[in-house]
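A protein chain is absent from this complex, but the other protein chains hold their places.
Presenting chain A:
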């Protein structure tokens, strides 16, 4: 767990245990891998089950990052604590001509146009987390880079519906505490579809963490902007969302956060 990210999110008044939807947006120049690792290690440290849906990277990528931090994610999957839906592996199955059951495949929509393209993927996720839901456990559902589905010709509208469904998955009943859903998007302001998806998800999110590369170029000491916005839906008197602004630097085993303009190369 990165202490800096943890204290930044707690500092704005969000407790992960309360559950809800957290949106992380990244850009080409600032990757959200660090934060995903943060949530994975958070789940591991607190013994919460985690379901990770990877769409851009492989599971091995996160395992290797974990190894560097001294965390054995692979062992967690063997114990059933972590469950992984590997998008890239599933995608290669689509090309298999012998695959008869293409209609029920999560990525079957690539070959057969479907009215609800992401329905099968949702079903797969639902099946994966069903045991945890039944026991009423608190769990984490992390969907990595949901906007990469746009590349497969999925419409932003479908992705927004999908994210709403995922949101329902974590907190069905009002009696129980809701679990935590983390969705990662790529958000470039120039890309209409991507910002449409991001805005749509941010609308129902509790917290929006936005990672952006520096607009002025590259720096050794600063990798980008880390903006964290909290939408407080329960306080109607307070209209403005609270925003905290940091700059970040990824290190081999750590994520460093500091106030803008106080990086090592300035001070």
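Just so we're on the same page, a residue touches a chain if its C-beta (ideal position, glycine included) is under 8 Å from a C-beta of that chain, and two chains touch if they have at least 3 such contacts; residues count from 1.
Throughout what follows, contacts and distances are computed from a predicted model.
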item	value
Per UniProt, the name of the complex member that is left out, chosen from "Phosphatidylinositol N-acetylglucosaminyltransferase subunit C", "Elongator complex protein 4", "YER048W-A" or "RNI-like protein"	"Elongator complex protein 4"
Among A:109, A:122 or A:139, the residue in touch with the chain that has been omitted	A:109
Residue of A:28, A:240 or A:265 touching the missing chain in the full complex	A:28
Given A:6, A:61 or A:227, the one touching the chain that is not displayed	A:61
For chain A, residues in touch with the removed chain	28-29, 31, 33-34, 37, 56, 58, 60-61, 64-65, 68, 87-89, 91-92, 94-96, 109-113, 148, 150-153, 186, 188, 190-193, 217-218, 220, 250-253, 255
